[in-house]
Each structure stands twice: as C-alpha cells, then as structure tokens.
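Heads up, this is only part of the complex; the chains shown haven't been moved.
Chain naming follows the written order as A and B, and within any one chain the residues start at number 1.
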Amino acid sequence: MSALNNLLIPAVLFFALGVITRLIKSDLRLPPDLAKMLSIYLLMAIGLHGGYELGRADLGAAFNAVAWAIALGFTLPLMGYGLLMLTRRVDRMNAAAIAAHYGSVSAGTFLTAIAYLDNAGIAYEAYPLIMLAVMESPAIVVGLLLASWSRQRLAVQDGGVASIDNGPANGQWRSLLHEAMTNGSVVLLIGSMAIGAISAPASMEKLFPFIDEIFMGVLCLFLFEMGMEAARRLREFRRVGAVLVAFGLVMPLVGGVIGIAVGHWALGLGIGGTTLVAVLGASASYIAVPPAMRLAVPEANPSFYLTLALGITFPFNVVIGIPLYHHLAVLVIN
Amino acid sequence: MHRLVPEKLVTIISTDVLEERLVAIARNRGASGYTILRARGAGSSGEQSGMLDADANIKFHVILPTDRLAGVLDDLERLMSKRYPLTVFVSDVAVLGSDKFDKPMG
C-alpha cells in the first residue's frame, strides 16, 4: 500500500479537505464545541471497544504494554528536551513544555492509523490502545519536572539562589501531579475501557451500533475540523521558525522508530500492532497536554507548542508518517 | 430615587485553564459572587480561537466594595508576575439596590 493509497481513505481526505477549506480562506465556521463533542465520543468509543477486547486478553501482556508505555512516556520528552536545547532556538521553559507534548500521544493520529490499517485489511492487537490511555500522564509529569528544574537553573543563572517562589510550592506540586493523573482525556478513556471490560457482553452488544458503526463517519468529521485547526496553526509557522519546524518533523521520526523497536522487540506485536506503537511514539498531544502546560508552565508560549504539535507534526503523521511507519514495521518484521 | 450604590467592577480576560484560580481569588477575597463568560481573542500569547481546550478565553467579572479591591488586585498581580496571560481592568459602576455585594459567598 503506497502513501497515495493512504490519501484515498475518507478519514485522511477529510483532513485534507479541512486544510484546504482554511487555505482558500473559506468562511466556513464550525461551532466551537463540535470538535470537543466529537472527541468525547471518539474517546468513549475506542475505550469501550478496547476494554471489551482487553477483558478477553492476556493480563501479563497487558501489564507489559503498560510498563513500556510508561517507559516511553518518560523517555521521549527527555529526548525531545535534549534535541530542543541543541537547536538553541527556544529557552528552557519552552523546551520543557514542547517536549511534554511529544512524550504524550494524539488520539486523532492513532485513530487515523486504525482507519489506515482497517482499510488495508491489516489486523492489530488491542494492547496499543491501553498504551494510548497510559502515555498521557508520564509525559505531563516529565514536562512539569523539566520546567521546575529549568526554573531553578534560570534562578541560579540570574545570580541568586533558587528561591522558593520560583518553583511551585509543595501544595502546588501536589495539584500539578493531580492534574497529570486526572487529566480529562485519561479519565474518560480509562473509565470507558474499564466499563468495556467489566460490562456483561450482552449489554455491550447493544452499544455496538453506537461505538462501531458510526465510528468512521464521526472520525471523518473530527479530522475535517482538525484539518482546519491544523491549517490555522500552520500559518503561524513563520513565527515559530524553520529550525523548530524541522524539530516538528524529526521528532516524530525518532519517536516512530523507537516505537517500532518497542512494538516489535519488546512487545512482540505483529505488523498492525507495531505500526500503532510507532504512531504512539511519533504523535504529539494537542488535546490533553496543552491545557496542563498552560497551567503549569505559564512562561512557555502556547503558540510554539500548539503550532508544532497540531500544525506540523499532526499533518505530517497523518499524511506521511503512518504509511511510513507501516512500511518500516513490514521491513523490520519480515 | 433609586438606590444606586457605587462599587468596583473588576474584569479579567484570560485563558480558561485559570478559571478555578480566579474563582478561588474571588472567594477568598470576600466577593459575594462572580460571573464568567466564554470568550475568544488575541494578544501577546497569540490567537485564542476557542476551538481547543487549551486555547479558549474567559471573561471574568467580580463586583466588589472598594475596600476589598486591593486584595483581589494583589492576587492578580501575583499571577501576572508568574507570566500568566491576564488582561485586568477596573471600572466604576453604580449598583442597583442593597448591600448584596457586601456578603461573601458561602
């Protein structure tokens, strides 16, 4: 399956339509809450679906997947931070905030990958889904740690000792960690998975028309809107600068390759599952992490991380990344 | 004649992730209530289109007796000094009726 074929999946085409709609400056205005509603539906539906399957899956393998998800969530932002500091284009606080996004994941990209695999008739395991649910929180925690450490370094550089006032106080720390663990998307996704796993199968069947049959259509509409948002952010890439844009293209490749390694060697998944773990590594959060960073790292400029995650990395993954990681998975596994 | 009482109206425009902090400030500083409206906008931290969770603004109003104004402004200045994006302004309003705005929230 070539990249061109990928472009003929309705979900990807709707993403492209959204980008075009904004580029030709159409006056189409979507209700501001539509994307939020669609994403609530999508999280609920994949959660239920995945939980239903995980309820029937191997517990040991599931724990293994969770452990590796946590490892990825901790490692990737550190690598991102390192890369960003090498570019010398952003200060420490912005680097910390951006890096957190790349340690986390984008459900929209993940679902596009599922549409891609479905379309190509490739099977995939349920474990990557639980990794999706788990990966938000560690990345947020690392982001907060990096930001706090940077804040102290800056205070020292500024000639004084790290004053208590510069880092979050103890009480704030608790509230920020709380924020990471009770993030809305995480709760909804893990909650739906739990419900899918423990509900009586007969009662789950009544939910399938809602969570399965209309799923692809809702995803198309969601990607259409996200295409419009991506294009809005894309326009700001000049403010962000070429070097940062390059980071937004290189970092997903790094994450994707690491994801393939984890999916294949550490978890022993097939081509479909390995592709999905690659997508988890490669994608950057634009829903769950940004609000957490706005609250915890006010010194960072939201245009930077939103433009990179939503305007650069997201379109790259949807159009080029997914088929690429799939090809890599095929290469590695065969 | 109508009993129009002079009070201070503090208006804050900011990102909606700060909502809980602003509510806490109003509550701790003895306001009798507050009002929140959804907003969009642009400023030094870029465009806030309101389409994502992280890029929505709110417009937050608190009406206060003049003697409670300083405390609220102190707290807001502290937030601003931490680099939170806040637009804050104070206006004089004539409030209809009673001492309603003197009673702190429960």
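Points to keep in mind about this one:
Methods note: contacts are C-beta pairs under 8 Å (C-beta built on N, C-alpha and C of every residue); 3 or more make two chains touch, one makes a residue touch a chain.
Everything quoted here is computed from the prediction, not taken from an experiment.
Whole-complex stoichiometry, in terms of the displayed chain labels, is A x3, B x3.
Here is the rule we go by: only the chains that are shown with their structure count from here on.
Rounded to whole angstrom units, the spacing between the C-alpha centres of chain A and chain B is 34. Across the complex, chain B is touched by residues 30, 32, 35-36, 184, 225, 229, 232, 236, 239, 286-287, 290-291, 293-295, 298-299, 301-303, 306, 310 of chain A. Interface residues of chain B facing chain A in the complex, by the touch rule stated above, are 15, 17-18, 45-47, 49-56, 82-85.
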